[in-house]
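Removed from the display is one protein chain of the complex; every other protein chain stays in position.
First chain written, first letter: the chains are A and B, and each begins at residue 1.
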Amino acid sequence: MDWFAFLFFIEVTIGGLLSGVMYALVAIGFVLIYKTSGVLNFAQGAMVLFAALTFVSLTEQGLPFLAALAITAAVMALLGLTIERAVLRPLANRSPMTLFMATLGLAYVIEGAAQLIWGTAVHRLDLGISNEPFILGGIFISTFDLIAALIAGVMVAALTAFFRFTRTGLAFRAVADDQFAALAVGLRLDRIWAAVWTAAGVVALVAGLLWGARLGVQFALSLVVLKALPVLVLGGFDSVLGAIVAGLLIGATEKLAEVYIGPVFGGGIEGWFAYAVALIVLLVRPTGLFGQKLVERY
Amino acid sequence: MPGAVLRRTGPAYLVDKTDTVSPRLAAVGAGVVLDGISLSFGGIRALTDVSLDVAPGEIRAVIGPNGAGKSSLINVLSGLYQASAGRVRFGGRVFSAVPPQELAALGVARTFQNLALFPGLSVADNIAAGLSFRRLSGIWGNVFSLPLARQERAAHQDQVREVADRLHLTADLDRLVATLPYGLQKRVELARALVAAPRLLLLDEPMAGMTATEKAEMAGFVRAARDRSGLSVILIEHDIGVVMGLSDHVAVLDHGVKIADGTPDQVRRDPEVIRAYLGAA
Partner (left out) sequence: MTFVADNPLATPLTRHLPLAAGLLLAFVAVPAFASDYVIEAILLPFLALSLAGLGLNLLTGYTGQVSLGSAAFMAVGAFAAFNLEHRIDWLPLPVSILLAGLTAAAVGLVFGLPSLRLRGFYLAVSTLAAQFFVQWALTKFGWFSNYSASGIISAPSLHVFGISLDGTAGRYLFALSTTALITLFVHRLVISPIGANLIAVRDNETAARVIGVPVLRTKLAVFALSSAIIGIAGAIWAFAYLRTVEPAGFNLDRSFQILFIVIIGGLATVRGAFLGAALIVIFPLLLSRFTGLAFDGVADAGVLKLIERIFFGAVIIAFLIAEPNGLSAILSRITRRFTR
C-alpha cells in the first residue's frame, strides 16, 4: 500500500468512526429504555424524527434557537411521559415481545402524527456548525462530524455521571438490576419509567438535531432506527459502552466495506452490511460484545 | 427475558469406548452415578466435588437449605448447566456434558422447579409432548394423515390416556393447561415426565406450594411410578416429612458440598446435618 492509499484508508476509517458515533447516539436512546424497562423501543427513530421536525418548524416560525430547543425538549419530555402512561403502563407485566410490537405501532403513530402536524416537506436544519472539512496531516476530516461526535461524547459523559452519582441514576440502575428487589425497597417504578422515557425523549432530540442537520429533516430520519439496531445487537441491548463501541465498529467497517468491497457488488451494500457484521459476531457471541451474560434459571 | 440467548451445548459428550450398546438399550435398568461434579458461575462455586450413586429403582432425595446447589445438580444432570469438572454415568455411558436434546431418548425425564408447561396446549397435548422425541412421522405424514402418522397418533393417545388415568387426570385431558389450578399443573408436569416410561426421573420440588393432601397424593404417584417400572428418582424437596417418608436414601447439600448421604434415619441423626439444616426445624 503506498502512502496516499494509506492516508485514504485512514481518512475513510476516521469518517466511518465519526458516523459510528452518530449511530451510537441513536442506539443510546434504546439502551436507556431497555436497561430500565426491558423494552426494545422501536419508536426511538420516530421520536428522533418528531424532535427534529418540531424543532425545525419552531425555528422556521421565527423562534430563537434556545427557545425552540427548550420548547422541543419540553415537548419530547411530554411525549415520553405520555407514552409511558398510555402505552407502557397498560402493558405492564406483558411479554417483552408484546411490548416491542406495541412500540412498532407507536412508531407508526408518532411518524404519522409528526408529519400530519408539521407537514411532509424536507426542511433544512442549520445548527451553525461549519460543513467545511479541515485537513489534519494530509487527512480530510469533516468538521461537522467531529463536532457532532463531541456533542455525543458530552451527552454520554453526562448520562454516565447521572447514572453513577445521582440518586435517581442509582435508582435507575437498581431497577435495571432487579425490578422486584427495587420494588421491595420502595422504589417507585412508575416514576422511574416516566423519568427514563423523558430522558429518552431528550436523547432523541439531540440525535434528531445532529442527524437532521446532516440529512435534512424529513421522514428518512425515522429510519436511523435501522442504523441503530445492528449497533444494539452487536453491543448488547443493555450496555451504553457497548452501544458506543459497536457504533464505532459498525461505522468504521461499514465505511471501509462501502469503499473497498462495495464496488465489487456495484455498491449499495450499506443497507445490509451492518446487519451482516452484527449477525456474524452474534453467532460467535450470542449476547453481543458487552451484553450481560445471563445465567438462566430453570 | 431480556433477549436471552441459547446456551451453546458445548463439547460433545464423551462415550465409553468399551460401550457398544445403543443408548436406549444401555439405559434400561440404569440408575445414575455422579462423579465429582463441580459447577461455578463466574467465580461463584455452586457445586463442589459432589458425587452421588443412585441405584436402579431407588428414590434418592437431595435436601439442603436454599442456595445449596440442589437445583444446579439437577440442571447439570439434565444438561442445562455444564459442569466445570466431573462426570455423569448413566446406563453405561459417561458424559462430561449431558446433551439436553438427547435426554429423553436416554431415558431421563424431569420436572422443573417453576412450572415449565406449555400454557397454550391442552393437558393431553402437554403430556403427549413428552412422547414427541419418539415420533417418526413428519410434517407431510401428519398433514395428510398417512398410515404411520395415524398409528403413532393412536399409540401416543393410548399412552397419554394410560398415564393420565394413573395420575387421575383423565377428566381434565381436554382442558387448556393454563386454566388448571396449580396443584393439578404440577401433576400434569409429572405425567408429561412419566409418559415415555423413563428410567431416571428428576423431580425439582414437585410438591412446592401444595396442600398437605396434595403432597401426600403426589408422593403416592411418585412411589407408584417407581414400584411399577423400577425407575430411579432423584427428588428435591423441602418438606422433610415427605422426604423422609418417600425416599430410600437422602443426600444433604450445603453450600454446594455434600455433607451427608444415607438412609433417612442416618441423615436425621447426623450432627452436621442438624447443625446446617435440620437444626432450625
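FYI, a contact is a pair of C-beta atoms (placed from the backbone, for glycine too) under 8 Å apart; a residue touches a chain by one contact, two chains touch by 3 or more.
Everything numeric in this text was worked out from a predicted model, so none of it was measured.
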item	value
Of A:I129, A:L226 or A:L256, the residue in touch with the unshown chain	A:L226
Absent-chain contact - pick from A:I14, A:I28, A:M47 or A:V87	A:V87
Touching the absent chain when the full complex is considered, from A:A74, A:V109, A:L136 or A:A220	A:V109
Given A:F9, A:F100 or A:F162, the one touching the chain that is not displayed	A:F100
Residues of subunit A (touch criterion as defined above) contacting the omitted chain	40, 87, 90-91, 94, 96-98, 100-102, 104-113, 115-116, 120, 226, 229-230, 232-233, 237, 265-266, 268-269, 271-272, 275-276, 278-279, 282-283, 286, 288, 296, 298
On subunit B, residues whose C-beta touches the chain left out of the figure	1-6, 8, 78-80, 100-101, 103-105, 109-110, 112, 116-122, 124-125, 128-130, 132-135, 138-139, 142-145, 149, 152-153, 156-157, 160-161, 173-174, 192-193, 196
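Criterion: only the chains that are shown with their structure count from here on.
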item	value
Intercentroid distance (Cα basis), subunit B paired with subunit A, Å	46
